[in-house]
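Showing just some of the chains, left in place.
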Amino acid sequence: MHLLDHEVTMAFLRYGTILIVKMMLMSFITAFFRMRKKAFANPEDTTSFGKGENAKKYLRTDPDVERVRRIHLNDLENIVPFLFAGFFYSMSGVNLSTALLHFRIFLGSRIFHTIAYLIPLPQPSRGLAWMAGYLVTFSMLYRIIMIAFTTS
Amino acid sequence: MHLLDHEVTMAFLRYGTILIVKMMLMSFITAFFRMRKKAFANPEDTTSFGKGENAKKYLRTDPDVERVRRIHLNDLENIVPFLFAGFFYSMSGVNLSTALLHFRIFLGSRIFHTIAYLIPLPQPSRGLAWMAGYLVTFSMLYRIIMIAFTTS
């Protein structure tokens, strides 16, 4: 197929799939923390821990669960723009090494962001990790905008 | 056009559009529950129910509204990865019947997930529905990864 013959698109697919898998793993980590901290959002999730009032006490928010949920939402807010930008960027005639630099910094920034958020590391670790990925996405969007606004 | 001539991509588009419409309908269901339960997030949304203190009592969270909002967020967390994976999967040379099997299980899993979440059905109904869609997405990602990491 056309798209899958292209080396930059293939590079995008390697990094894009890793990022999607990383984002999807946040669902598992959320479930793991909900189990470990016994903190659930739905009454039907607590029935295995008891009945009636006994189960109700597990219907609560927990700081660690909420922390993982914020990482997941932050992934959605940042990885979705990366996938949109990266897809068109990889078809923009960019050379492979420049594209790989973008993809690698973004992947590194998201993995470090998650580690810094989970442990947590003191700020500005998490903020700088987030910023690196944010700027990489803007750099890719800038190239797309330059093409889309000048060749119309 | 190139992409739209391809039968697996067309199948992906049938299931992808249904899933997007299903996800967008969650906005309507949220609005419906907010109206019915009179539970709003913004002061400006409550003014038709009274003024001042009278309106403030509708600024509250409601378990049913929060439940629908969790379904919507869960859709975002799962359908977005499916759309990314399904798009490239449909261009990976997969045969139509295998692709349809993936798309149909995913669609079924998300519809059953929403029903199980809304009613709600006892667990593990919702958990298993979620898991089915999750595994289907991983199966598609696996194929993309095999291609992207071996032909680079």
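Labels A and B are assigned to the chains in the order they are written; within every chain, residues are numbered from 1.
Convention: a contact is a pair of C-beta atoms (placed from the backbone, for glycine too) under 8 Å apart; a residue touches a chain by one contact, two chains touch by 3 or more.
Everything quoted here is computed from the prediction, not taken from an experiment.
Every protein chain here shares one sequence; 2 sit in place, and the complete assembly counts 3 copies in total.
The rule we apply is simple: only the chains that are shown with their structure count from here on.
For this pair, chain A with chain B, the centres built from the Cα atoms lie 17 Å apart.
Listing the residues of chain A that touch chain B in their complex gives 1-4, 7, 10-11, 13-14, 16-17, 20-21, 23-24, 26-27, 41-45, 47-48, 72-73, 76, 80, 83. Taken in their complex, chain B has these residues touching chain A: 2, 66-67, 70, 73, 76-78, 80-81, 84-85, 88, 91-93, 117, 120-123, 126, 134, 137-138, 141, 144-145, 147-149, 151-152.
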